[in-house]
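Quick notes on the structure that follows.
The complex is shown incomplete by one protein chain, all other protein chains being positioned as in the whole.
Chain nomenclature is as follows: A, B and C, assigned in order of appearance, with residue numbering initiated at 1 for each chain independently.
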Amino acid sequence: MLAHLPILQVIVPLMAAPACLILRKPKLVWLFTLLASSLAFIISILLLQQVMVADTISYELGGWSPPWGIEYRIDKLNAFIALIISGVSTVVLLAAQTSIEKEIPEDKQTLFYILYLLSLTGMLGIVTTGDAFNVFVFLEISSLSAYSLIALGKDRRALWASFQYLIMGTIGATFILIGIGLMYQMTGTLNMADLATRLPEVAETRTVTTAYVFFIVGVCLKLALFPLHFWLPNAYAYAPSIVTAFFAATSTKVAAYLLIRFTFSIFGISFSFTTLPMETLFLVLGLLGIFIASTVAIYQDNIKHVFAYSSVAQVGYMIVGFSLSTHAGLTAMLLHMFNHALMKGALFLALAAIIYRVGSTRIADFQGLGRQMPLTMAAVVVGGLSLIGVPLTVGFVSKWYLVVAAIEKGWWWVAGLVLLGSLLAVIYVWRIVETAYFKAPMAGRQPVKEAPMAFLVPVWLLVSANVYFGVDTRLSVEIATAAAKSLFGVAQ
Amino acid sequence: MNLSLETLLQLCILLPVLATIGIVAFNRHQNLREAVSIFTSLFVFYAVVSIYLGLQSGEIISVHWLQILPGLSVSFAVEPLGMIFALIASFLWLVTIIYSIGYMRGHNEDHQTRFYCCFAIAIGGVMGVAFADNLLTLFIFYEVLTLSTYPLVTHAGTEAAKKGGRIYLGILLSTSIAFFLFAILGTWVIADTLDFTQGGVFPEDANTTLLGIILVLFIFGIGKAAIMPFHRWLPAAMVAPTPVSALLHAVAVVKAGVFTVMKVGVFIFGLDLLVVLPTTQFLLYLAGASVLLASFVAMRQDNLKARLAYSTVSQLGYITIGVLLATSSGVIASSMNIAMHAFGKITLFFCAGAILVAAHKSNISEMRGLGRQMPFTMVAFFIGSLSIIGLPPTGGTWSKWYLLMATLETEQLIIMAILMLSSLLNIAYLMPIPFHAFFSNMPVKNGYGVSTDKVQIKEAPIASLIAIGIAALGCLILFIYPNPLYELASAILEPKQSTHGN
Amino acid sequence: MFAVVMLAGIYGLVSASFFVAMDAVDVAFTEASVGAGISTLLMLTTVAMTGRTEHMASHKPLLALFVVTVTGGLLIYGTFDMPYFGSADAPIHNHVAPRYIYDSMKEIGVPNMVTSVLASYRGFDTFGEVTVIFTAGIGVLALLSVVQRPKSDAVIEAINDSMHEKHLILRVVIKTMIPFILLYAFYVQFHGDYGPGGGFQAGVIFAAGIIMYALLFGLSAARQVITQPVVQLLSAVGVLIYGSVGLVSMLNGGTFLDYSVLSADPIAGQHLGILLIELGVGLTVASVMIIIFFSFSARSEYQQAKKGESL
Partner (left out) sequence: MTTILGLYNYWIVIVLMMIGFYIIIAHGHLIKKIVGLNIFQTSVFIFYISVGKVEGASAPIWQEGIILYSNPLPHVLILTAIVVGIATTALGLALIIRIKEAYGSVDEHDIQAMDNQDMVNQDKEQQQC
């Protein structure tokens, strides 16, 4: 069975989804979903172990050899991303049942879990496949389920947010489709590895340039890279809190993965960064994203908005690392993708717990929570510190690598700006901490209890991961470095 | 008990943190809880002393914890400068604990458990800073210290406390992330090591302008050293309960700051390099300016704690100057001043606290004639002031003396003038307080005068008094018997004292 | 609004004929049934439920125009290095495609290359496609499903009746037609190997039949023919069939969706596999289409019922 792991990675959640429809009973469905997701998690771990020794695993679907058939191609990079996605999804699911019971009407809970599984499938599919068009198909699976999941939010604004996301997402997908089409037209193949070998021959043509631009723009829409980010905050803010926790930690990572994959291993670094001015473009956008998004985050009243905007800012950090187009820079980016998943997962899950108790997401309603929900708030504080980049948290590690990478490239000012940017995080995190710890609970609100175990366990799992990988970075750094190295191996 | 020095070293850092468990456990029973604190501080002091003896007998003590980033690990080693800091910190922590028991109860503050917890963690941080063997380790514990003292500053939980806390954390965290961390990373890339090395780590051919900029980043980044314009957090932190102020201003935070400055100056740049850097002169003047300005501001403060705070700012200036002069006597002066100022200032703060508890007074203008009511406290205050000013028979004399020597050696006459002037200013803003306390009458309260003859003695709680006594005594002893301190200080620069275990 | 939708529908038809002109019969077939058929129907329903009016104020053309021109310009720029339209020596005709064209017959034994590529060479894409449809169905359910339909609401009955009385002739005609439509659907389903067609088109047509029925005899009547739970179940079953074909081939020692291991003779295996998955596709597509339509119209009934109560 080990030989089939690559496909099982995707098939397990995919097949589980329709099966849920047969199970019907929400509680049962939840357990089943949890099972499927954790299976996917285990598979991804096994896969990662395999690729850390053997360089890449190729799996020919339908027994047709690429480029004629569809190929699944696992290397260090996508094994790493798959691990992040399936891991976060599993941890988040632990809390799902409790939170969903309260936020979604009984008759729709089963559907919720199906959609959740489907979006998981979509993301994993995008990451593991080695075929350009297959990416598009799974992209659509993940997006369609995402739209519906977001629309399940209680607030009516969820609907509008979801619709905006649908429009933006579909435009993005169509752009990607155009990009793929042009690539296909110039090379006659859809297989990524094959594309990588055949594109250089036609790299000079205007068509290929166009193809790249369209593909990248489409991806950046999904990535919510500033200034294409405006669909994200509302989508995160009004979705069911579990969904927010899941997406905030994973969805941007998937888009980032596509960016890396196509830029480095398909178009090749020389094309992307010497033929086209991607370097400066991404650098500028990234930095702008960091500063503007963080500044906006400071002025939000809805705490979900605060962290949503901070997500946009964090994407900025990733993109800065990307724009360095050096091994160090890429390592930093990958590390940050991993670390950011941990931070945001922890934070949004903690928020979910608070929403479960308090039923509101406005900072004003956090008054006095420091005493009423000590453990949850403590989690928020640690997550916040990690976001700021305080030593002994993962945030520090990624900052460290990013800044070192920038300095090594001789971009001192970038390094400075990156650090300055993290100061903005201090402000918006501390606003929350102060409200929670130094303000007495509002007269109107009756005191709330500490969140139930169903929340505390996963939240603290993630929080301790934040600290653990902030102290013992061997694992994450090793994988990230190896992945980055392999990419540059492909690129040259 | 016969624990290896390495173990003791680690215990110094871990024990205070572990103590929090005990403190929380005994949340209900005050006495047990305080007992835990005292025992811990006693043990830590014992450990430090035995490490000190080990160091004297030429042993090389170093501990290596886990590796955080490739080539960068959390590791500790003992060297004289750190030794001085550790000795003072652990000793004065003991004293402060004793004092604060009296204070907190006399003032019956709430959340005392949280108070003692953070206190303990803070000391753990200080020990970590003191024994850190590389910049990363130092930085980590530096931040631990910042964060653990934040709840202490905002202890009261009032609006004012919150505001103070905001400034405190804002400045310390921002400077440390934006400048300090940046400088560290720069160092890492240029020298690709962060280990403290005798004579500096930078390669010969390194670009001096760049290094100059990095030096500036360091000095500004180490906000705890409170060099203007990044000193605002210090007065802001005055909202904290007095023991905290004592800890912040005499022992933990500010000293950690100047200590870091010294470490960077001596072991990252190295004195020879410091001299040639283009920015050193500029920083010297900046420090000088900070000394003078702070003194002037101090004179205008009526709130006693605020005045002391600004006096601290100026005193820290001295220490920075000492390093930047980049001569052996300068370094000696600075390292001694760390000790001297610690004792002097803590005495003063203890007194301030005692006055607050006993007489409920915080403004200097109200303290006329207080000497009759609290003679003991006021005498102690007098001694402390002397030490700060640098007059015999107190320890402060020595550090001032060496500092002036250093300025002479390097012909920094302007700096020398500044030092002279500021000493005069010290007299001007400290002496009046005990003077008025003894030689002028109680202010006239609502209509009828209070008879100045028979005011009954009303001192602070006994625990506090003991603490005050010890501290004040310390000032005197350091004058009569400064040799061990001096030996340590002069050992800092001896190359044979490698700071590396391996 | 009505006009807009109609035009969109016509556009669908036109593009369908476009596809025929370009030898893409299958695509044309699909586009005709989807672009012109289903989506137009859905849009009309939506218009009916949301009202036709719109105020013209809401235009922001300048920015839009700018964006569009930039994108279009870029695309035009891109075309200049393209191989000319219809030229046989373009890379896409010479790299991967030849094998599909010349070897599929002996590798799979299905004359319709589109089918063989769709179902076998790139079978996994199709699996994905089925999943997409399934997702959409679930999504629509999640959005529109009404907790329980207002039972035997006079209002609804009234509506239905009125609707029925009106087009009596139509009803008779349709009633006679529907069986043929369904039959045709089956034909398309299984003839897909030889002519244009296959699971997807068949599913759509089948659904169309049911939908017609529902349109004329009222939702409740249609619901009696096929109940909601059953349809949902079928949609799931379709996906599961497809997946299990893959899993079985996996257990038979092939890779996922490798049909040739399904039976002793690879060709036969391919046939079997394709047959099965086409079935799966057909099932899911048909039932999802029905689900979507049902949810839409159920929602509108629900709205009307609410209105009725409020009156």
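Things worth noting here:
Keep in mind that, in the parts below, contacts are C-beta pairs under 8 Å (C-beta built on N, C-alpha and C of every residue); 3 or more make two chains touch, one makes a residue touch a chain.
Treat the numbers as computed from the prediction; the structure is a model and nothing was measured.
Contacts of the undisplayed chain with the visible chains, over the whole complex, involve A, C. If you put the hidden chain back, the residue from C:Val188, C:Ala208, C:Val261 or C:Ile292 that touches it is C:Ile292. Hidden from this view is one chain, which touches chain A at 133, 136-137, 140, 144, 147-148, 151, 155-157, 159-160, 162-163, 166-167, 170-171, 173-174, 177-178, 181, 184-185, 190, 301, 362, 364, 442-445.
For chain C, the list of residues touching the undisplayed chain reads 1, 4-5, 8, 11-12, 15, 18-19, 22-27, 30-31, 34-35, 38-39, 42-43, 45-47, 49-51, 54-55, 57-61, 63-65, 67-69, 71-72, 75-76, 79-80, 82, 84-88, 90, 92-93, 96-97, 100-101, 104-105, 111-114, 117-118, 122, 125-126, 128-129, 132-133, 135-136, 139-140, 143-144, 194-196, 200, 285, 292, 295-296, 299, 303.
As a working rule, only the chains that are shown with their structure count from here on.
Within the contact network of the assembly, the step distance from chain A to chain C comes to 1. Across the assembly, the mean Cα position most removed from that of chain C is the one of B.
With each centre defined as the average position of its C-alpha atoms, the distance from chain A to chain B rounds to 45 Å.
By the touch criterion given at the top, residues 385, 388-392, 397, 399-400, 403-404, 407-408, 412, 415-416, 419-420, 422-423, 426, 430, 434, 438, 471-474, 477 of chain A touch chain B in their complex. If you check the complex, the residues on chain C that touch chain A are 74-75, 77-83, 90-97, 99-100, 120-125, 128-129, 131-132, 134-136, 138-139, 141-143, 145, 147, 232-233, 235-237, 239-240, 243, 246-247, 250, 254-261. Residues of chain A touching chain C in their complex: 4, 7, 11, 14-15, 17-19, 21-22, 59-64, 67-70, 105, 107-108, 111-112, 114-115, 118, 121, 125, 133-134, 137-138, 140-141, 144-145, 147-148, 151-152, 178, 182, 184-190, 198, 202, 205-211, 213-214.
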